[in-house]
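Here is chain A:
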Amino acid sequence: MDRHFKARLEARFAAQLTGPIRQRHDETEMRIAPGDVVSVITALHDEPDLNFQFLSDLAGVDTGVVMQVVYHLWSETTPDWLRVTADGLSRDDSRVPSVTFLWKGAEWMEREAYDMFGITFEGNRDLRRIYMPPDYQSFPLRKDFYLADDAARSPGGGVRPMERTESPTNAPATALVRRTPA
Partner candidate 1 sequence: MPISEAHQSTDDPRVTLDRELGVFEPVPPYPPRTEREAEFYTLGDGEMFINMGPQHPSTHGVLRVVLKLDGEKVVDLDPVLGYLHRGVEKLCENADYHQAICYTDPLEYVSSLFNEWAPVLAFEKLMDVEVPRRAEYIRVLSSELNRVASHALFLGWMALDLGGLTPILWSFIERDEIVDMLAALTGQRMLFNYFRIGGVNGDLNHEFMSRLGDWMSKATEQIESGNALLNENEIFVRRMRGLGTIDTATALRMVMTGPNLRATGVPFDIRRAHPYSVFPELEFDIPTRTEGDCLARYLLRMDEIKQSLRIIDQCLHNMPDGPVIAKLPRLLRPRPGRAYAAVEGPRGQYSTYAISDGTDQPFRMRIHDPSFIHLQSVGLMMPGHLIADTMAIMASLDPIMGGVDK
Partner candidate 2 sequence: MTVVGKSWSRLTLPGKVIFTAIPILLLLTVALVAVIVLLGGPILDILEANLPIVRFVVAVTIILLVTVPTAFLIIYMEMKIIALMNLRIGPDRVGPFGSLLSVVHGLKVLMKEDFTPTGADPIVFTWAPVVTYLASVMTLLVIPFAPGLFGQDLNLGLLYFFAIGGLSVVGLLMAGWSSYNKYSLLGGLRAAAQVISYEIPLTLSVVGLILLAGTMSLNQIVLNQSGWFTSWYVFQQPLAVLIFFIAATAEANRTPFDLTEADSEIVAGFATEYSGMRFGFFFFAEYVNVFIISALTVTLFFGGWNAPFPWPWPVDVTFNPGSLGIGMLLGVAIIPVVLTLAFAAPIWIASSRIKGWQALIGGFVLANLFIVAIIGAWAYIGLEWVAGLLWFLLKTYTFVFIFVWMRGTLPRVRIDQLMDFAWKWMLPASLLNLFLTAAAIVVVKTVRP
């Protein structure tokens, strides 16, 4: 709960912040728009008084309404973890600039976010599926992912071979998204 660090952040990034800087236990969280990701992260990484050299985690989050990409950064200038959340990505075509130009190690984390949520990272040289088989259509960790649709479409179909019926030749497109009450 580093108060000075919060003041410094508010002073430095007043324009890009889309919400108040929240602090809890030993984490400081700031929300920015996806467009400013490159400018904010390079500023945090390069400026000597901030000096966030370590990207400790890059995670995709689906809040049911909107998609987010969350970066966790560490630097010796502050005892807190800094969490930068790129908020407000649309659900069907979520695009975020990639941070591989700063950390080449973030390539696979972005691949995993794409594989699980369908967030495309522009600038990532190698954005393909990392866990799921390459011909997998749906994104498993999204909130509207319904296993039965997916099971119904894939040949194995979650049903033991002994009782397997003919797999549907063309899966109805509507089956992809189950209509949960809005």
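Candidates were picked such that all candidates are chains of the complex that A comes from, given by their letters.
Just so it is clear, a residue touches a chain if its C-beta (ideal position, glycine included) is under 8 Å from a C-beta of that chain, and two chains touch if they have at least 3 such contacts; residues count from 1.
Since the structure is predicted, the reported quantities are computational estimates derived from the model, not experimental observations.
Listed candidates 1 or 2 all sit in this complex, but the one touching chain A is 1. Of all the residues in chain A, the ones that touch candidate 1 in their complex are 24-27, 29, 53-57, 59, 61-62, 70, 72, 74, 76, 79, 81, 83, 102-109, 112, 116, 125-135, 140-141, 161-162, 164.
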